[in-house]
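One protein chain omitted, others in place.
Up next is chain A:
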Amino acid sequence: MSTGADELDRRIVVATQGGLPLVSDPWGAVAAELGISADELVGRVESMLERGVIRRIGAVPNHYAIGYTANGMSVWDVADETVDAVGEWLGALPAVTHCYRRPRRLPDWTYNLFAMVHGRSREAVRDQLEEIAARLEARFPGACRARDVLFSSAILKKTGLRIGAAA
């Protein structure tokens, strides 16, 4: 991050990673902290949204607190040649909030596809996954060799990104 443009992105990350100030004009407050005009900040934030540096601006709920007490990380062992097709299909299902392909760690871990499913009970999540697995088998016969679901039993930390103030 040697150029001035990159440095401003970085300073915006550092200034807002802990959250926006809860004041009437939060963008103005952040701009003042950074020593730039509110227009310059807003223009840069728009550009960061367009470039995908910022995914979204808003609230991150504690999913337990809003009633989603079952947080299931479903994991699937899918043949390498089909995993991308299965991943696209799985990610498009309404029940799935995140879907990624990740490396296996043999022999400890055989799964290469991860899909998060949130629900109001473990039973509800298990039922949903049962149905998804049946549809997956019908759509991609034999592609999924094994699956599991890991429920979370405690949030140990949830602060989000924290990069340092100095490069």
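To be clear about the criterion, contacts are C-beta pairs under 8 Å (C-beta built on N, C-alpha and C of every residue); 3 or more make two chains touch, one makes a residue touch a chain; residues count from 1.
Assume contacts and distances are computed from a predicted model.
As stated in its UniProt record, the chain not included in the shown complex is "siroheme decarboxylase", which appears among "Bacillithiol biosynthesis deacetylase BshB2", "siroheme decarboxylase", "Helix-turn-helix transcriptional regulator" or "ATP synthase subunit a". For the options A:L20, A:A79 or A:A146, the residue in contact with the chain missing from this view is A:L20.
Across the interface with the omitted chain, chain A contributes residues 1, 6, 9-10, 12-13, 16-20, 22-28, 38, 42, 45-46, 48, 51-69, 71, 73, 84, 87-88, 90-92, 96-103, 105, 108-109, 114, 118, 148, 150-164, 167.
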